[in-house]
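Right, one structure below, let's go through it.
The complex appears here without one of its protein chains, the remainder shown in place.
Note that the chains are named A, B, C and D in the order they appear, and that numbering of residues resets to 1 at the start of each chain.
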Amino acid sequence: MHKIGVFVCWCGSNIAATVDVKAVAEAASKEPCVVYATDYQYMCSESGQNLIIDAIKEHNLTGVVICSCSPRMHETTFRKAAQKAGLNPYMVEIANIREQCSWIHKDMAEATAKAIVLARAAIAKVQLNKPLIAGESEVTKRCLVIGGGIAGIQTALDVAEAGFPVDIVEKKPTIGGKMAQLDKTFPTLDCAACILTPRMVEAGAHENITLHTYSEVEEVSGFVGNFTVKIRKKARKVKMDLCTGCGLCTEKCPMKKQPNEFNMGLDKRGAIYIPFAQAVPKVPVIDVEACLKFKTGKCGICSKVCTAGAIDYEQQDEIIEQKYGAIVLATGFDQIKPTKFGELGYSQYPDVVTSLEYERLMNAAGPTKGHLLRPSDGKPPKEIVFVQCVGSRGQSCRDKSYCSKVCCMYTAKHAILTKDHYPDTNIHVFYIDERTPGKNFDEFYRRAVEQYGVDYIKGQVGKVYEENGKLMVQGSDLLANEQITLAADMVVLAAAIEPDKTARSLGTMLTASMDTNDFFTEAHAKLRPVESPTAGVFLSGMCQGPKDIPETVSQAGAAAVKVIGLLTKDKLLGNPCVAHSDEMLCNGCSQCARVCPYGAITYVDKEFRVPGPKRVETRRVAVVNEAVCQGCGACTVTCPSTAMDLKGFSNRQIMSEVDAICK
Amino acid sequence: MQGIIEKVTELLDNGTVDRVLAWKAGEFSYDRTPAVFDKESGLYGLVYDSFCVNNLSKYLIEESKKDGKVLVLMKPCDSYGLNMLIKEHRVDREKIYVLGVPCKCKVSVDKIKATGLTGILDIVEEGNDIKVTTVYGDTTLDRKDVLCDKCMVCKDKVVVVYDEKIESDETAGIEKLDRMAEVEALEAMTPDERFNFWRSQLSKCIRCNACRNVCPICSCTKCVFDNDNTGISSKANVDSFEENMFHIVRAYHVAGRCTDCGECSRVCPQNIPLHLLNRKFIKEMNELYGTYQAGTDAEAKDPLTAFTKEDAEPSVIYNR
Amino acid sequence: MQVNESSKEFKPCIVAFCCNWCSYAGADLAGSNRLSYPADVKIIRVPCSCRVNPLFILRAFQRGADGVILCGCHPGDCHYTTGNYYARRRMTMLFSMLDYLGIEKERTRVEWVSAAEGAKFAATMNDFISTVQSLGENRKLRDLRCKE
Amino acid sequence: MLKFTSDQMSTLFSAISAMKTLYVPVEKGGEVTFGVWSETEKVRLDALKTVKSAKDLFFPQAETMMGFKMEGKNIEIQVPEEKMDEFVVFGVRACDAKSFEVLDNVFLAEPVDTYYALRRKSGIVICAACTRPEESCFCNVFGIDATAPAGDIVTWTVDGTLYWEAKTEKGEAFTAQLSEYLAEATAEEEAAVAAQNEAVKAIIAKLPYANLKVDGFTGDRMMEYFNSPKWAELYQACLGCGTCTFVCPTCQCYDIRDYDTGHGIQRYRCWDSCMYSEFTKMAGGQPRLTQLERFRQRFMHKLLYYPMNNNGLFSCVGCGRCVNKCPISMNIAKVIKALGDE
Partner (left out) sequence: MSSVNNEREEILRMSGVDPTKCMKCGKCSGTCPAFDAMEYHPHQFVSMVNKGNIEPLKQSNAIWQCLSCFACMERCPRDVKPAKLIEAVRLTVIREQGMNHLESENVPCMLDPELPQQAIVSAFRKYSK
């Protein structure tokens, strides 16, 4: 016979204002097995927890029901309290009378009645709870970082510095990511490459860091502390160990008509190429789609000129398998191509460019060697119109609903840099709101206006059209309540940023949940911002949401700390709410294994005593690997004999809740 | 029949098999009981004719646990059940020798009796004629009119798992009925009509468990309805809900696994058309998840342990 | 008209099974945002929609529930990767069988609600309750012994 | 002997049901069973055997014995009333009528089963003599005359006319209440009844099981039968279902179960079957672990244990329901033959 204690929390007035907590405690005290019921202002407070601990000891409670906020908030708190009092932590059940009762109901009588039912269901369930002991699993002391941009590099460096081996998987031939493409950084205007490349080199050279560039994650299995990942190392067709990075092959390649991704397609590269001068590793890669050797079988110039003999046309993709304890997602972002905004003429006019393209046009290593020349005729532009919020903050199908966060600042940066280099240029910026909430951000923007005389126009551009060789930009000036048309030489669109396209498939592989925009969701928006809800998976950088470089770097560091915290542990306590097969009921039919997403179920032949002349028979029965099982319960429903059940959410427990609710 | 006896005798004599699972003639000219024969007992009473309707596959669960090898006579429609038992590791295939036997559809005694014949003393099958002698007089029936319902919608006449099979080109010479016609007729009714139909049928249920115990798929070591720990065990339909519950759960447990052998309806002492529940699931799964016949092979995933990302939402039910 | 009057007064008993990762969190979010829905809904937390055995749903009706709704992560978003895909097939089959037996199919529902969709959770519950209210009391699939 | 003066049975049925609840064989969902008569029911007096026997009316498949109700932490016990309105069951065949004797020996012996006793006291059994026996019938083997059933009232139907004879005090009293519908039969008519009875008996003598021998089933040979090697062969195909048990008019085993309604407990009893693996399961498990033992138990009880305790009365009445309904065509007649051969 159980002895159950029921503790009803007021949550200050959060619960008590709508639910008659005394009445709930009173009603609970009449339920079978309940020997103690009380209410208190804040059960989660130290004195509240002590109240529970004392009651467990005093009344020899075997089960505890807390009527409070969502178990997602304080289940762990109360379990720990029970444990302090010597009670198994899994003998605690929570009735959610805040989020699912007091906060959504206004009528006190109705809310109280519902709270009583919810309490009753928890009381009914806890009577069937069994003490559970979490299993332990070893932690593989190795970290995988997916994405080799500044976020991934920073996380990897931090984790590696702490002494743990880290692998970076980067799908491009080099690490560096988007930051490598940037010219200067706001608001300090230091050169992106100058601050990034040392870190890239450091990562490339670090004894604890292994780079898998031009590689992709193929398959992920396992769980926190014990992930097994298959990585596809795409064939570069260049032997990394032999190549000296001299670049001769790239110069001699006859197929120099390929759009150069690094320069946003504004210039060309060869079929064998090194993305940019400071690439890490500085090893070229053959673009087999473009290579004459692969298309026709002829050529082979690169191989001939390579003195190191590093060119290997036969090289095949390689799959490597590695175990990791933690995985960091640092998949970064992309800028949308504003092709859907026909009125802005991006697809039509070469001199309408995105800000990232403009970034390359400004950059000394860019297609124009740092001279600001417009793409159409290579002339320096005199009138430049910047348009902000292109594809951000919208609700139509061509828009992203969120603010891309960095556009206001980089547009100001572009304006300042342009004015700095070419003071005779006229710059106009169409903005909706100017968002500068960062250290020295607003000052930076004000400099653009006050010091550089950039013309900020509150309003949006309605259309861009060509007239007499000029781009006519028609928009509204809301403050003047006028419609204006500006004649420009160039139009720069601050197109929205979006998560990298590969993130979704990675999310599915890792069961890391994503929001509707394909940004990874964090375990808790406030309190666990760098962890994915999937244990052992951490988030770094833009893949979680728009952010600038310092934010990215600090998040990357935070993710690293979480990883280090995990990898420092030798063993992890598992979730004891896992499936369990009753071998006396199991038919060995294999239906459960067919639906198990983790391959946690295996079968053994086991001898059983049976009536009859033979006395013993061998039966095939299911065995659950508790370290691998994640407790989803798919197997339990497939099992027709109910041999397979889920600890903590057993058939009987759930049915007892149903019974209590439908009473 | 003679060919079968010869083959069985040969395999028994040359030691390929130790026992034979087949049908045994009974007291009347139509009652057939599954039975095991061995060298010692001889094949006396072994019979294979139009009344051998029982599905023998389920007996193999126990038979294949015994020492030695058992030969089983396997009709086409029963072989699907055997494949399911193999797939679910319920039988030891190594200890079974499957002798496929032809089937030209089985004759239903209940249907003979339903013509009004009673006091039957003898039934003789001559070609397409069924000659019935009763204490009240003699009659000749057309074989086609008294075939088992399940044979009227026969899947096919192919034994899907066998070690050896005996072929025959004899057929019942009937035109097969549409297997889903009965289900469709029910679907065409209004919900209230359907409810009343099933109420009148399921309220007859006496919970004798014959449907469950005869089913080759219902092979649980312990059925949920016999297990007091499940919280749903019961021995009688004390409330009309329990009639629904038992049959929904039973149909659900075999959904995707049921081979539509029709034994459940045949053995029901109250003649509840239980196959219509199973067939509904089969129809739905075929329509929503692609055609699937349980027991065609021993490997394929059944529809409820598989999925596609593009599966219909449950709301598909409301929109029709 | 009278039917409408009485159906308004009718307080149905509704059981909502919510997966821990998405829908239960969605329900919490509805709570945090104070998005109200009638108190007739009582939520049972399960790890995943695939944990919901048809037995539970039948049990709820047996014990007097007037409607049962299952909420899980959106297809593709399952915390356990594939759970809701199985749940989707299982529930489709169960609902189809209930309909086949002549039991009002509108008493059962599956809805995918993510952790971010507090508003959808509340709207779903409001809509489901009004559907069940219009159907009235569950008479076809309940155990009269359990009626007080 | 009396005869019913109208050729409309419904006249009689409505007269009876005006006084008491009347059960007759009716067709429901295509099967014939004893059900409450009403104008709208499809009466099937021609049916030889209802699927469930008339036992169901005196010892129903499930019946509530008592209830417990919990209020807070108090428990209240609810015991059903020991009162029942009289009812009439019409159309009971000789075999089923005999089964009441078998059941009475069990339920009315001390300690009396009050639930059964109340129903027996309240029920008036009107039998119908058989006119068209079939191949599964073998009541004669147990000394039952299919044309002279043992009820409160016996009826015969000859050429569409119903003849009526009260056999007990209860029957007499009830007959008196129906006097306006009944008249004295003529000697010729009585002769016609007798002639039909003889003809039916002649048919029965020709049926395949008419000559089953049960004389050998005597208590002194109990262990011989118990240890017979034949059981192993007989039980082999048994599915362990309860069909034979539940259609049997004399099977009387039941299980008592508690059902938690959410508001209290309903304690009910329901038929159980010795063929079930869970039968008589106790703390230490079930006494008969294999299907062979369970199979043997059923027939040993019918043919030996019961007769040994009840002056040689077999607890089989030869109704043949199990012969018709067994999914694998195994039945008591086959058992009698197989064991008797020894």
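Simple rule for what comes next: contacts are C-beta pairs under 8 Å (C-beta built on N, C-alpha and C of every residue); 3 or more make two chains touch, one makes a residue touch a chain.
Every value quoted in this text rests on a predicted model; they were computed, and no experiment measured them.
Under the touch definition stated at the start, the shown chains contacted by the missing one in the entire complex are A.
For the chain missing from the display, the contacting residue among A:S476, A:T502, A:S590 or A:N625 is A:S476, taking the whole complex into account. Remark: the omitted chain is touched by one listed residue; of A:I384, A:I427, A:V461 or A:L539 this is A:V461. Within the whole complex, the absent chain has one touching residue among A:C389, A:A494 or A:I601, and that is A:C389.
In the full complex, subunit A touches the hidden chain at residues 343, 389, 393-396, 399, 430, 432-433, 458-463, 474-478, 481, 483.
The rule we apply is simple: only the chains that are shown with their structure count from here on.
Of the two chain pairs examined here, A-D and A-B, it is A-B that is joined by more C-beta pairs in contact. Per-chain Cα centroids separate subunit A from subunit B by 53 Å. For the pair subunit A and subunit C, the distance between mean C-alpha positions equals 31 Å. Mean C-alpha position of subunit B lies 37 Å from that of subunit C. Across the assembly, subunit C contributes 54-55, 59, 63-64, 76, 82, 86, 90, 143, 145-146 as residues in contact with two or more other chains. Each of residues 595, 638, 651, 655, 659, 662-663 in subunit A touches at least two other chains.
Viewed as a network of touching protein chains, the structure reduces to a complete graph with every chain in contact with every other. Interface residues of subunit A, counted against subunit C in their complex, comprise 70-72, 96, 98-101, 103-107, 110-111, 113-114, 117-118, 121, 508, 511, 513-516, 521, 533-534, 577, 595, 597, 630-634, 636-638, 646, 649, 651, 654-655, 657-659, 661-663.
Subunit C makes touch with subunit B in their complex at residues 54-55, 58-59, 61-62, 75-76, 82, 85-86, 88-106, 108-110, 140-145.
Per the touch definition, subunit D reaches subunit B in the complex via residues 28-31, 33, 48, 51-52, 61-62, 132-135, 203, 206-209, 233, 236-237, 239-243, 245-247, 255, 257, 259, 268, 270-273, 276-278, 325, 327-330, 333-334, 337.
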